[in-house]
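Note that one protein chain is taken out, while the other chains of the complex remain in position.
The block that comes next holds chain A.
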Amino acid sequence: MPPRLNITTFTRSIAFRPQPRLQWPARSAARCTPSQCRLYSDANAADRSKRVDAKPMEHVSEEKAAVAEAMGEQGPDMSQGTPVEEVVKGDKAAQEKLPKVMQDKIKAQSNSAPKGSRSYSTTTTQTSGSGGLDMGLVDLKSVATVPETPGLKFQMPTLPLPKDGHVKHRYDPVVEQVTNLLMRHGEKSVAQRNMALILQHLRTSPIPTINPQKPLLPGAPPPSHLPLNPILYLTLAIDSVAPVMRIRSQRGAAGGGVALQIPVPLGQRQRRRAAVQWIMGAASKRRNMGSGKGSFAQRIAQELIAVVQGTSSIWERRNAIHKLGVAARANIVLPRKK
């Protein structure tokens, strides 16, 4: 007779939850809210603890006072304390005890955000480099003059070094990556021709109309600038629609034969790769209108334009992944802090 209590099932039926980590300091809401960007998918993961934006924020009144002092203006009186609204912010129990006028005001404020918007973000911004998008202007910056050093056979290089200065990194990284992803059977020259045709199609197509429902990357240039800068156009389309995470299905972790879905952050190249593969899949489903060599390139270019205009079905795909990722965010097991 088998034992009534099966030990193996016993262990599995316990829902696995990470224990609350007391070692991790609870993040203050004030630190999270001002910048809604998630900075972990960075090209080069650098130590960010020393940066200004990683330091704890001052209190509202203190900050204003500091700014006012720097500007030489009259700041808030520090001896008087902060307004009541700021004190009770985020404290539900305290808010209930406020007078009705202030309660109504808080309600009106909380309703002001559009209905569909989330309190968290599913976009990333680049933290490396200059921060903004690469505008594709090569060699147009004024070069700092280097003082002449005696005893040099050749002159000192002028800094900053030109973008195409290194022979192995002379082309735009996005263009290079997309070219490699376009390549089939190792035919790189064909892929390069397709890439050139895509960029040519982008620069001859009319100015895109941006759909505000499907926002592009923050800091994107106005749409009228895009056709003249096809590499930026391509980068913008790919980076805007790129997913921030992928869903990893961990079998046996959830119990009951269900795979535990764990969102995993993607790096910059990985995100671009996912986006390009979606775009290529959508492009291959498009109807082939012409004939000859350039038809696939043309379809990819049309898909890129559809992405920027927000008409592409890839956006739904991205939103679905993000929705799933948000729903499954409780499954993330954070590393134990030593």
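Assume a contact is a pair of C-beta atoms (placed from the backbone, for glycine too) under 8 Å apart; a residue touches a chain by one contact, two chains touch by 3 or more; residues count from 1.
Convention: contacts and distances are computed from a predicted model.
J.: When you check the chain that is not on display against UniProt, which of "SUMO-activating enzyme subunit", "Ubiquitin-related modifier 1", "Small ribosomal subunit protein mS29" or "Vacuolar protein sorting-associated protein 16 homolog" does it turn out to be?
T.: For the chain not displayed, UniProt's protein name is "Small ribosomal subunit protein mS29".
J.: Among A:64, A:193 or A:317, choose the residue that contacts the chain missing from this document, as touch is defined above.
T.: A:193
J.: Consider the whole complex, including the chain that is not shown, and state which of A:204, A:249 or A:313 touches that chain.
T.: Of all options in A:204, A:249 or A:313, contact with the hidden chain holds for A:204.
J.: Could you tell me which of A:153, A:166, A:287 or A:338 touches the chain that is not displayed?
T.: In the complete complex, the chain left out is touched by residue A:287.
J.: Quickly run down the residues of chain A that touch the omitted chain.
T.: Within chain A, the residues touching the omitted chain are 136-140, 171, 175-176, 179, 192-193, 195-196, 199-200, 203-207, 227-231, 284-292.
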